[in-house]
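Missing here is one protein chain; the remaining ones are kept as they sit in the complex.
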Amino acid sequence: MRKFFRRNTAGYVFLTPWLVGFFFLALGPILVSLYLSFTRYDMVSAPVWDGLGNYRYMFEYDRRFWKALEVTFTFVAFSVPLRLAAALGVAMLLDKGLRTIGVYRAIFYLPSLLGASIAIALLWREMFGLNGVINQVLAMVGITGKGWITDPDTSIYTIVVLAMWQFGSPMLIFLAGLRGIPRDLYEAAEIDGTSRFRQFRRITLPMLAPVIFFNLVLQTIEAFKTFTSAFIISNGTGAPADSLLFYTVYLFNEAFKFFRMGYASALAWVLLLIIAAFTALAFATSKYWVHYENERD
Amino acid sequence: MAGLTLRNVEKSYGALTVIKELNLDIHDGEFLVLVGPSGCGKSTLLRMIAGLEEISDGTIAIDGKVVNDLPASKRDLSMVFQSYALYPHMSVRKNLAFGLQNLSMPKAEIARRVDEAARILQIEPLMERKPRQLSGGQKQRVAIGRAIVREPGLFLFDEPLSNLDAELRVQMRVELAALYERLKTTMIYVTHDQVEAMTLASRIVVLRGGKIEQVGTPEELYTRPANLFVAGFIGSPRINMLKATVSGGQAKMADFAAFALPDLGTRDSELTICVRPEAIQLGGGEVQAEGKIRLVEYLGAERLVHIDLASGQRLLFHAQGADSHRAGESVTLGFDRADMHFFDSSEQRVEPALAEVA
Amino acid sequence: MKLTRRTLLGTMGAAAAASALPFKAMAATQSIRHFWWGNPTRDERTFKVIEMFQGSHPDIAVQGETIGWGDYWTKMATQTAGGNMADVIQMAHTYIHEYVQRGGVVPLNDYIGNGIDLSHYDAGANDIGTMGGDLYGINIGATCPSIPYNKRVFEEAGVEFDPLAWTTDDFAAACEKITSSTGGAVTGSEDMSLYMETFEIFCRQAGVDFYSEDGELTMTVEQVAAWWQMWKDLRDAGVVEGKDATVQLDKGMADLGLIRGTTATTFRWANQTGALQGLMQDPLGLAIVPQRAGLQSGHFVLPSMFLCLTRDAGDIPAALAYIDNWVNDEETIKVLGIDRGIPPSQKGRDILAPQLNETDAMVVTFFGETQSQILSTPVIGPKGSGEVRDSFMRTGTEVVLGNMSPQDAADQFIHDAEGILIRASR
């Protein structure tokens, strides 16, 4: 018993704020949402038990659910790697040398500061519109553009570009991670005549693995939950032709526009399972590529 | 100063047992070296003594007092880590003083001890530097300094020299020995390098797979290894091992003529006979074989001669530097029965009956 | 709804409430909350009204709560779910059924003439706020459908038409004229094929309403197909805005071709004209939704906003006093202006007449001149009608993109709409 306390006390003391928050503020609402997913609940009247009704409807009848999944998976597949690559590339550019770096860092973070505001939505529609900047540039090299953001086949990629453009937060995390890599490792490699590319593969990547892992997991979670940008750019409708019907946009509309909070909760739990599967996969594979300095367990 | 008693100590991580029912007495004021191949549990054992690992079973007592439940800081010991573990954000002076401040020791006393340690280790000019501005050897000194300012009853060293280059390692080894001479405090030292073990230890503990293979002075281990493992582990260059079959009091090794065995008190028909490289004689010895020199390693004062025997066995011969053997030369080699170490089929040492030795 | 209402944390809650931040109106014995969606002008006016009300009713503290339209409904739903609705809320005709049918707002019958005086209201002004014989939402501003058009562009293209009596053919001709005279830089009109509000008038011109009184779908495949076919023809002729602008749904004013200067007309509720004009340099005119030759008028008026009393209202007398003041007090009406729509009473219109600016005056005139075209009051959609509207836009998009014929799309839309209504009625 004494041993038990000795082993656990410190851990639980430090975890107390989180535990209190989790059990008093988070767990209740989470369980309620799970309960609601088995009900019909319009938010005005009391929830009505519906068993697996929501889930059955989702998988058997709901075409838009599948559409939303398709849109979201496409987005995740493109945006996560591209955004991480952009963030890592720029972070490495900014990590060494240059004295004016502080300015660049601030500038590169700007788009993320602007977030997904009405201004960004207006601007994005303009830029990728039929007469937008993008087409003007394309026209200069003789390519006839189209309404990228209004063509259901390409609209999703404008959101991918938006996600890429707002690479500020993973960039900053990468920068913080790069700061932790001892310079002498590079110096040693330099002396060994290791090429830049090999330095990247042999030193940067492995040393940065925990941070890459963090960004990968978090960006994937965030990408699956992407809401504001798609919502604001499509005026909350997922238009054109449901091509911007991101999963959470659909979920939000089901809940707050069509008063189906029960169904929305079921959608949320399905999404949770999907994200959890991906995260678990990431954690499972992390043993093979993420190594922490000096960890014994 | 402190002596230690380890009784039935066990360590396991889940189903994996790292230390098995280990018993050991460490005398007050001795320099004990734990040695063994990687994964033998030596570091774990040290960390259990330090209080950094929980003890799964059994007891550890320092000065007769069981410390199983005592946190590291209350065990009156210091530890030097393989990676030095200096606090990167503190100057050398702060690194040395940090532990003392935690004891809420008077400032003057802290300053005295820190200065003293700096003087002993000759790191006075480095006191205001940060660890990243130090060379490997300097970091090592600071790490040792941090251990000695505490003036503990017990020093623990976890492979402290393994990150240094060869030259520095030798130098630090000498300094450590000198430090021990000066302090005469109990020291427990973990290494995988048997040279360090031999040169530093008053006693050596050889560990393998979480079990003690042998405890003894360096000389005991060298001259009378308790088993084949210790024989192979202690001694550089490595001991020669030859398989022998026994029948009717006669032992037969490939390439060698059969010879009469002394009474070994075993009935095993398979033995392993070991001979140190320096016990091999060229052109002499009671038991002989023909061989061909494959390679000569010239080390200045000595030469290591690798010899191929007809059956494919290889022997290592430790020659004086002045000998002039060449690769490709055919030689006759041999050794005396008195220089043989016998190990039975369970790899345990077997000794000729006393009468016969005499 | 009493979901997860527990008292286990009650004590903690009380302690927290005691330490809560200040900012509360003090000293009044009664208090109510009024929640509306707004904009800077409307907020300023409404807070002025609240201040005046506090002056005349020092014992009733009123907390004004406001946020923009989109966020309003999210917050409203959350407060409703929590049982914490404001006492008095502003409602839109697109949402009122959702809240009435689920019991979020309560009938006001008992209070009319008994706390709230509506005797000066136009006949039928509260028809749309009345469901199943009970009045749920008081009309606080009427509006009607309109086609705002860019006067300069129409004049420069030499389009001559009667804004109060033009037909779909006139409309098509105007579009053609504008598009060709500007060389395509300005198209005649926005493609309104996905505007269900405009389609409603088109439907009513044929004597068909969207829904029956008991919430059944009454719009027909024929009407839907005809509507989409009409716009397809205009699109094919290249005289309306291209598909790229059309497939963006629920556009804000800032995205309208009318504001951007790329089209000459759009559809809006008449009370929004002032806002449109504020974003434009060219002057605006108002026209009716074009008539279908040989058919009846489809024009109607409806409240742009309602005031409702909620299920969670605590102090009903105070809330009634507030509502009564809102619809009757002369100064209040003056301060409110026609920001929320045209007052649904002659008294209100008379009070405002002297203070109207040019655009407002035009809107009021338009409103008055089209009164004679009103044949009936439309039926407000049942639960699920919001989703039917979404489905209309979505299926219509396929026509705009050329993926479906108007007829096939109409078939599918009606089929989907029926499914939606069945699901919503469960």
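Observations on the structure shown:
Here the chain labels run A, B and C in written order, and each chain numbers its own residues starting at 1.
We take it that a contact is a pair of C-beta atoms (placed from the backbone, for glycine too) under 8 Å apart; a residue touches a chain by one contact, two chains touch by 3 or more.
To be clear about the criterion, contacts and distances are computed from a predicted model.
From the set "Carbohydrate ABC transporter membrane protein 2, CUT1 family", "Glutathione transport system permease protein GsiD", "Sarcosine oxidase subunit beta family protein" or "Monovalent cation/H+ antiporter complex subunit F", the protein name that UniProt assigns to the chain left out of the figure is "Carbohydrate ABC transporter membrane protein 2, CUT1 family". By the touch rule given at the top, the unshown chain touches A, B, C in the complete complex. The chain that is not drawn here is touched, among residues B:G99, B:G209, B:G232 or B:P352, by B:G99. In the complete assembly, the contact with the undisplayed chain comes from A:F108, out of A:F38, A:F65 or A:F108.
By the touch criterion stated above, the residues of subunit B touching the omitted chain are 47, 50-52, 71-73, 77-79, 81-83, 85-89, 98-99, 102-103, 130-132, 134, 139, 146, 150.
One chain of the complex is left out; on subunit C, the residues touching it are 3-7, 9-10, 12-14, 16-17, 20-21, 23-24, 33, 35, 37-44, 47, 63-71, 74-75, 77-79, 81-84, 86, 250, 252-254, 259-261, 269, 271-272, 274-275, 278-281, 339.
Within the entire complex, the positions of subunit A that touch the omitted partner chain are 4, 7-8, 10-22, 24-26, 28-30, 32-33, 36, 43, 90, 93, 97-98, 100, 102, 104-115, 117-120, 123, 126, 165, 169, 172-173, 175-177, 179-185, 210-211, 213-214, 217-218, 221, 224-225, 227, 248, 251-252, 255-256, 261, 264-265, 268-269, 271-272, 275-276, 279, 292-297.
The rule is short, and it goes like this: only the chains that are shown with their structure count from here on.
Relative to subunit B, the most remote chain by averaged C-alpha coordinates is C.
Of all chains shown, the one whose average CA position lies nearest the global CA mean is A.
If you average the Cα atoms of subunit A and of subunit B, the two centres end up 53 Å apart.
For the pair subunit A and subunit C, the distance between mean C-alpha positions equals 36 Å.
Of all residues in subunit C, none touches 2 or more other chains. Residues 1-4, 9, 70, 73-74, 77-78, 80-81, 98-99, 102-104, 242-245, 247-252, 254-255, 383-384, 386-387, 390, 393-394, 397-398, 401, 424, 426 of subunit C touch subunit A in their complex.
Against subunit C, in their complex, subunit A makes its touches with residues 24, 28, 32, 40, 42-47, 122, 125, 129-130, 146-147, 150-152, 234-237, 239-242, 253, 255-259, 261.
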